[in-house]
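For this view, one protein chain was removed and the others were kept in their places.
Read from first to last, the chains carry the letters A and B; within each, the first residue is number 1.
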Amino acid sequence: MKADPREPDDSVNLTPTHWLPEATTLAVGLTVVALGVFTTIALLVNLLVPLIPLRIEAQVTEAIWAEVQEHVPDGGEEIVKRLETLVDQLATHWPDREYDFRVAVVEADHPNAFALPGGLIIVTTDLIRIAESENELAFVLGHELGHFHNRDHLKALGRGILFDLALASIGMGPGSMSNLFGGSGLLTSRRFNRRQERAADRFGLGLMYEHYGTVAGSLDFFGHDLSATGISETIADFAGTHPGSATRIQEIRDFADEQGWPLNGELLPSVFQAPTVSDSKVPE
Amino acid sequence: MDVLITLGFPLFLLLLTFFVGIRQESNHYKSIREREAAMKDMVTINFSRFPLDLEIEKTGMVMGSVVVSHDYFKNFLAQLRMMIGGRIKSYEPLLDRARREAILRMKEQALARGHNRVVNMRLETSRLANSRRGGKRTAGVEVLAYGTALTVREGF
Partner (left out) sequence: MLCSNTEEIPGQQIVEFYGVVTGSTVRSKHVGRDILAGFKNLVGGELKGYTELLQEARKEALDRMMEQAHSVGANAVVNVRFGTSSVAQGAAELFAYGTAVKVE
């Protein structure tokens, strides 16, 4: 045998590809698929959550209630009672409610309110401090009642769990936001969150109209923190959990006009700023 | 705003590593092809049968190995491709380069020691995992080529 060294064709082991087009096609294709999967999950959750009985929710509340009570500031019982009265007044216009609403007040330096499973509404002391009228508080509370009406807290929970499950099943654990699939999940959940906030706003407005005859005072809440939205409105709109304040205000105005509900009218004074001698009414 | 930053930075990194990686790869291939042409006369076979009446001056075992890592862009592309399955085209250059480089180094070692034939060449490949991410990310691929080198006068 004789040696005749020859150089073989070295391209057989390579597939000539244009890398950039391939990367773009794959990335776009997979993002579309991911968004589709996440949207389907979210729609499924929206369909199934209304079937969950309230009994289960009530059990969760008991656990949280005990925890929250430890954060109520001194002198808070009076405020809680007044808030609960307001909630009950508003809720009479929602006759088929099955919740027993309870209110808790916690110390915090930003104005906010939360709806927790089982009919628990948490309000921060800062919100009470800056509210200028009873109507303003009524809008916030009505908004929270709207969340209960739509069972939004359960929907958000369900979405969170199922999204994490979907990501984990392809090998990406919870918190992997920096890649395509985590990002798609985040965008989808934000879209659905914004829809929920919009619906809660409208429900709150409806209750206010039934109770006061006007929706005056509903926009005053936004007057306090409009300074926070310094960024271009459209980006904050799409990417944020709550629609950018300016858009939200516009949507409320438009909705009120559509329904023929007057945005101006008499405002009842907020009971928490009534000048009285008793210091325990104004939390420190 | 945070969406733009979260997307923008990886995108920039991808494009940067794409261009740098492409250039690195073509430089490496050029070097490989030149050396392969130069090493053409170092006859290599991967079995050990050769004519028994050869005059063999000396023998020795020779090896060549290399660890090659991929760039961020090709890794990203491969991960996308792995979702769908099929041939992962972006890893092919990586392994091709590594293998040919390892074989070349083996031949160069044989030449440096004064041999002119290599018989019974074998190849081994292994993956080095990135120890930080729990061993999931590939840090690089190692290829080892080894064989027995001979110095013969003629006839083979």
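By definition in this document, contacts are C-beta pairs under 8 Å (C-beta built on N, C-alpha and C of every residue); 3 or more make two chains touch, one makes a residue touch a chain.
For clarity, every value in this text was computed on a predicted model and none was experimentally measured.
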**Message:** One chain isn't shown here. Among B:Leu14, B:Val43, B:Val66 or B:Leu150, which residue touches it?
**Reply:** B:Val43
**Asked** Any idea which of B:Leu14, B:Val66 or B:Ile103 touches the chain not displayed?
**Response** B:Ile103
**Message:** Given that one chain is not shown, which residue among B:Ile32, B:Met63 or B:Leu95 touches it?
**Reply:** B:Leu95
**Item:** Interface with the unshown chain - residue positions in chain B
**Value:** 43-49, 75, 78-79, 81-88, 91-92, 94-96, 99, 103, 121-127, 136-138, 141
**Prompt:** Footprint of the hidden chain on chain A, which residues?
**Reply:** 1-10, 12-13, 169-171
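Assume only the chains that are shown with their structure count from here on.
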**Prompt:** How big is the gap, in whole Å, between where the Cα atoms of chain A centre and where those of chain B centre?
**Reply:** 53
**Complete:** In their shared complex, chain A is touched by residues of chain B numbered 1-4, 6-7, 10, 14, 18, 22, 33, 36-37, 40-43, 50-51, 73-74, 76-77, 80-81, 83-84, 87, 89-90, 92-93, 95-96, 100, 117, 156
**Message:** For a test of understanding, state which residues of chain A touch chain B in their complex under the given definition.
**Reply:** 1, 3, 5, 7, 10, 13-15, 17, 19-20, 22-23, 26-27, 30, 170, 177-178, 180, 183, 187, 231, 235-236, 238-239
